[in-house]
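Note that one protein chain is taken out, while the other chains of the complex remain in position.
Lettered A and B in written order, each chain numbered from 1.
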Amino acid sequence: MSAVTRSPGGRTGYYTTMTALAILFLFPLVWAGWASVKPTPGSGQQSGYGFGNFVALAHYGHGLPTYFLNSAVVAVMTVIGTLVVSVPAGYAFARFRFPGRDLLFLATLAILMVPYPTLLIPLYVLLGWLGLQNSLVGLALVLMMFQLPFAAFIMRNSFEAVPRELDEAAMLDGCSSFQVLTRILLHAVRPGIVTVALFAFLASWSDFVVPLILISSPDKSPLPVAVVNMQQRVFGSIDYAVLEAGVVVLALPCVLLFLILQRGYVRGFMSGSLRG
Amino acid sequence: MRSTRRDRRQLLGMAYATPLAVIVGVFFLVPLALVMWMSLHDWPLLGEPTINLPANYTRIADNSLFVDAVWFTLTYTIIVTVVLFTAAFGLALLVQRHRPGVGLFRTAFFLPGAVGFATASLLFYGLLSRDLGPLNPILSALGIINKPVSWVSGSPNLALASSIGLVVWRFAGFNMLILLTGLQAIPEDVYEAATVDGAGRWQQFIRITVPLLRPTIALVLILMLTGSLLAFDQFYILTNGGPDNSTTSVVMVIVREAFTRFDLGSAAAVSVVVLATLIMFNVLQLQVLRRGDRPEDR
Partner (left out) sequence: MVWGGSGCGKSKEAKPSGNPDDGTKITMWTRAATETQSKLLVDAYNASHKNKVELTPIPTDNYAQKIATAAGGKSLPDLFAADVIFAPNYTSKHLFLDITARIDALPFKDSLAPAHIKLGTYQGKKYAVPHTLDLSVIFWNKDLYTKAGLDPEKGPTTLKELAEHAKKIQALGGDIAGTTEAGNCGGCGVFTLWPSVWAAGGDVMNAEGTQGTLDTPQVKAVMSIWRQLYADGIAEPGSKDEQGPTWVGRFQSGKVGVAPMPSTTLAMMEGAGLKVGVIPIPGPDGGQSTFVGGDVLGISATSEHADAAWDFLAWSLSEAAQVEVLAKHKDLIARTDLAENKYSAADPRVVTTLKVIAQGRTPFALNFNQTFNDPQGPWLATLRGALFGPDLDKALADGNAKVTASLSQK
């Protein structure tokens, strides 16, 4: 890392800048939290501060626990699926040569290049053919597909950054390619794995349009769809109080998850496993 | 002997890549083929489609909304990529130092990523609302403005600035994290050796950091450029493509064809054109950014 200025002036300047930036980034979310509990005429919280909007959210339709559970199930399936597919693929792209390798990589990247609304109708039809229409599994598979460009790219970069000496040493010791992967490389690419898992979770947890189109039963709807339904009033007017409550409920698990993973992240870097 | 070993390596590689190939093939290539097929037809919602090649494609040039959208999207892409990349890279450089409390700052920057983009857009709509949001009262109190501003639709430039603000807020942290992963992968020793050799901070940055960061920068730029060219949610929700169609993007035109005009063939044709453009563009970009950078396959 670049040499750090340790002078007191530099340090104060650093912290001032950082705090100002942090406030800027946190402000919209803090406002959402405040707006969800403040008194708003015509909302679930008419007078005084309180959790009226959250109560309204909890009682909507099939109830918050149902929607929450649907979102959680889909998110977990998406994360597992993404990892199971992208980690071996990253290994393959980084360490092996085989016919069609570059073509497969480009095809995977091409997923990013298609406007997702375009794919929704054919995907809907496809899931019908596979008997997966209106199912959480089908939804997870589609969400996983959308994660693959990012995941494959990150995993490939991660594997490529690991010096080949590690592979070769292990193979001299008699390890098969699979053992090289599981015993040596997985640990080395852990930050990449954590990144991929985190982003897969976030994307699938908060996605709105894909579940909207692919899920038709209200009892299988994930949380974002239910929240949007609650907001939309006559003539496109939005119930902002409920929206803010929805934002808080949706964001909270992600915040917690990120805070927990943060510690693993930092430790992974500091362990020096990537030092040459 | 050697060729058997190489064949075995090939087979192994293919085996590890198979799950990816299956998912990409079934869930992406098949629907994509369907889209291409649809682009050749007049495709009613219910009922049988009829071939109308090349009408869907030739009509694209006549669609003035589309042509304006292309110009806007290109302009937007350039501006937002520069701003977002600078912000993300700046943040990454700031948080890579192990100072006390840096974890908290990192979390603060990344937190907006915890909110879905559609919801974030709605959030910003309320935040920036001229009469109901907190931004105008706060800025007035600080003396920065002296009458309420309509951030989202007061003028094309304001609408554009609001959209860029939303995107930077939402995605700076995300991209910061990717760049951070790359930065952290550069070993300390390299910098220490350079310092011993007398290289200053700026030289170290240009000669060590940036080159070693190339694959990561490549990923970030591809994501940003492609994402901006395909921008949709922020305009659909925040500005409604306005004011007066000044922030209407290409994908908005596609969605309008499909779900307002119910002309699925036309929407498919525009999508195919967009995809072809992006593929060419990204192939070029990948070659430029990865040139001379691939670790040699031994």
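Criterion: a contact is a pair of C-beta atoms (placed from the backbone, for glycine too) under 8 Å apart; a residue touches a chain by one contact, two chains touch by 3 or more.
In this text the structure is predicted, and so the values were computed from the model without any measurement.
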Revision key, fill the gap. In the whole complex, of A:13, A:99 or A:128, the residue touching the missing chain would be A:128
Point to revise | Option from A:32, A:225 or A:247 whose C-beta touches the chain left out | key: A:225
Revision key, fill the gap. In the whole complex, of B:4, B:146, B:260 or B:287, the residue touching the missing chain would be B:260
Point to revise | Candidate in contact with the missing chain, chosen from B:134, B:148, B:165 or B:227 | key: B:148
Revision key, fill the gap. On chain A, the omitted chain is touched by residues 41-42, 46, 61, 117, 120-121, 124-125, 128-129, 131, 133, 209, 212-213, 216-218, 225, 228-238, 240
Check your understanding: Given the full complex, what residues of chain B touch the hidden partner chain?
Key -> 37, 44-49, 65, 122, 125-126, 129-132, 148, 150, 152-154, 240-245, 248, 252-253, 255-256, 258-262, 264
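Following the convention adopted for this analysis, only the chains that are shown with their structure count from here on.
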Point to revise | Interface residues, chain B side, partner chain A - complex | key: 9-17, 19-21, 23-24, 26-32, 34-35, 38, 91, 94, 96-99, 101-119, 122-127, 132, 134, 169, 172-174, 177-178, 181-182, 184-185, 187-191, 195, 201, 204-205, 209, 215-216, 219, 222-223, 226-227, 230, 232, 250-251, 254-255, 258-259, 264, 267-268, 271, 274-275, 278-279, 282-283, 295, 297-298
Study note, to complete from the structure: Within the complex, chain B is touched by chain A residues 1-4, 14-15, 17-18, 21-22, 25-26, 28-29, 31-32, 35, 84-86, 88-89, 91-93, 95-101, 104, 106-119, 121-123, 125-126, 141-142, 144-145, 148, 150, 152-154, 157-158, 160-161, 164, 177, 191-192, 195, 199, 202, 205-209, 224, 227-228, 231, 238, 240, 243-244, 246-247, 250-251, 254-255, 258-259, 262-263, 266, 269-270, 274-276
